[in-house]
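Just one protein chain is left out here, and the rest sit where they should.
Let's look at chain A:
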Amino acid sequence: MTSHSMHRETWLDEAAGRLVRPYTVSAGRTRPTTAMELLSWVVATGVRPRGRLEPDHDVALGLCGAATTVAEVAARMRLPAAVTKVVLSDLVAVGAVLTRPPSPAADPTDRSILERLLVGLQQRL
């Protein structure tokens, strides 16, 4: 999961003027058909949808080969999160992608999660 060189190119420059393409990708839609959060997980099911995919859908599907998050797909595609969610939910709708909420036990007071987190972080010191 660690690569410091792989994703350099995904940095966005600060330049404005990014508003046209996202809207063509999602045909102006900003409301996904499947509810997704930035940290919802997505993964390709291996089911290839019939017919030809739009280029951005194809790229998104390629990025879901291993489980990843909506935020990471958005960053790698250089698309706003809202637009990425539309693309991914299209893929969910045709059965090509499976999505899951960020954490089945997303409870900020869950001690076992916090304790594991503490151990994991301390290992990095």
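Points worth noting:
In this text, contacts are C-beta pairs under 8 Å (C-beta built on N, C-alpha and C of every residue); 3 or more make two chains touch, one makes a residue touch a chain; residues count from 1.
As a convention for this text, contacts and distances are computed from a predicted model.
Candidate names were "Anaerobic sulfite reductase subunit A", "Phosphate transport system permease protein", "ATP-binding protein" or "Carbohydrate ABC transporter membrane protein 1 (CUT1 family)", and the UniProt protein name of the unshown chain is "ATP-binding protein".
Contacts to the hidden chain, counted on chain A, fall at residues 1-4, 7-8, 10-12, 18-19, 22, 30, 37-41, 43-47, 65, 67, 69, 71-72, 74-76, 79-84, 98, 100, 102-106, 108-109, 111, 113-122, 124-125.
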